[in-house]
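A single protein chain has been omitted from the complex, and every remaining protein chain is retained in its original position.
Each chain carries a letter (A and B) given by its place in the written order, and its residues are counted from 1.
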Amino acid sequence: MKPEFLDLIRSRNPLIHNITNLVSAHFSANGLLALGASPIMADSPEEMAELASISNAVVLNLGTPNPNNLNAMIAAGKAANQAGIPVVLDPVAVAASRLRRDAAMRLLKEIDITAIRGNAGEIAYLADTDWQAKGVDAGEGHADLQHVAEQAARKHKCFIVLSGEKDYISDGKRTAVAANGTPLLPKITASGCLLSTVCGAFLAVSPKEKGLDALTEACTVYAVAGEIAAQGLQPTQSGSFMVRFLDALAAVDHTAVAQAANVVWHQAA
Amino acid sequence: MKPEFLDLIRSRNPLIHNITNLVSAHFSANGLLALGASPIMADSPEEMAELASISNAVVLNLGTPNPNNLNAMIAAGKAANQAGIPVVLDPVAVAASRLRRDAAMRLLKEIDITAIRGNAGEIAYLADTDWQAKGVDAGEGHADLQHVAEQAARKHKCFIVLSGEKDYISDGKRTAVAANGTPLLPKITASGCLLSTVCGAFLAVSPKEKGLDALTEACTVYAVAGEIAAQGLQPTQSGSFMVRFLDALAAVDHTAVAQAANVVWHQAA
Partner (left out) sequence: MKPEFLDLIRSRNPLIHNITNLVSAHFSANGLLALGASPIMADSPEEMAELASISNAVVLNLGTPNPNNLNAMIAAGKAANQAGIPVVLDPVAVAASRLRRDAAMRLLKEIDITAIRGNAGEIAYLADTDWQAKGVDAGEGHADLQHVAEQAARKHKCFIVLSGEKDYISDGKRTAVAANGTPLLPKITASGCLLSTVCGAFLAVSPKEKGLDALTEACTVYAVAGEIAAQGLQPTQSGSFMVRFLDALAAVDHTAVAQAANVVWHQAA
């Protein structure tokens, strides 16, 4: 892989508007800054249109859904659609409650979502597959997760980023399987939330027809930064890893990414 | 002390549902992950029953009380009672305002609380003693704080974890005085909030009749992790300590805890 978009993030500093949860807000903002983007977090429906006019992407995170932030997400998503900027949805724990299922469905219905970033269980729920019944940790083969990503992409007519030990990035026809990373990443809270907003930053600097490449690069840059940060750490050192990961998001460059990248492309069956 | 429950947390990964404040959410989630538990933070009353059905404990934190999160706490607490899972209350600054006093009283009246974790001033208020009038830092002897913990336990018919330089863990009849720790712990914000949710994790994996032992182990594991993290640090290095403390929560094992534990049991007078 030859990174095309990382340097653009650093030269253009895209402004990423996040409606997110109280767990991930600080870490996500620091991660965007480290990468080279700029964060803004705001959740009043009244200012969504104005913020969309100065932002380069919008990221909607369902971590702590409630009627207030759902209204803000709808307003922000519509404003982003009007402004022609990408919208990323992070359907946190979507299968865990009716509130989350309804919120995700409403967002997918009323907003033109560019990409959904979630873990296997979340994407499987959105793909409407029976995968989840077997459990996220049940040892399914890669083919299954690739299929889940493709199915979700076709059903919701958007890019899917199914992240985990391997990431599956799909538009329903082509799927990249990106296999970088470290077991320390899932040990820090909000590492998925930050990946979602990093996806927003990469979409913000890429042309529409290159979205699948941009998201694949986002996952790879993120996972390679994780590998760099994990060097020399014990598996228990999640605190130290969190700090070094912010350092690595700023230090990782296209040479390191090109060298370490482990990406394989597949055509849908 | 022979730790019985730390390994169970790591093998079972209990899901701890927190309704908490915007200061402690990120740190509490990372601390639970480091320890071996899983966090979920959510505050919409509509989803409380569903989340209780997949959670192993609920922790209610009054750090930033308002009508919205109070309703969520009531709903979550009742759902937890119905599901038969433990409920921990953290009455942050309960004596500081009528809003906090009323919120704590309503929660204690409407919900079957398993344990209350607070500092000396907070527990003294709930014990209805005249202790607080003398001030938290006024150099009271241990007998006084032990009495405060016992009185609060008897009054509210639940376990009390009165944490500070020494921790007093009581069911009203027996009280453990746990004397591990480091002066760096109170220098990081939300260290009390995280202890409350760690108490939830220990209750989640222990049988009901072992609750007092589980909470005593929670305090001791927490304080011994603090001692490990503080090694070699200056008293001013609270930033470094915060990071190392997360590392230590993951690294601390039952051998280290058994070796370092300083716990003395007392019968109520």
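The rule is simple: a contact is a pair of C-beta atoms (placed from the backbone, for glycine too) under 8 Å apart; a residue touches a chain by one contact, two chains touch by 3 or more.
No experiment lies behind these values; they were computed from the predicted model shown.
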Checklist entry - Among A:A42, A:A83 or A:A260, which one is in touch with the chain left out? => result A:A42
Checklist entry - What residue numbers in subunit B mark contact with the hidden partner chain? => result 21-27, 63-67, 93, 96-100, 187-190, 234, 236-240, 242-243
Checklist outcome for this item: Where subunit A meets the left-out chain, the residues are 22, 25-26, 29-30, 33-34, 39-44, 46-47, 50-51, 54, 68, 242-247, 250-251
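Operating definition for what follows: only the chains that are shown with their structure count from here on.
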Next on the checklist: Distance between subunit A and subunit B based on Cα centroids, please, to the nearest Å.
Outcome noted: 33
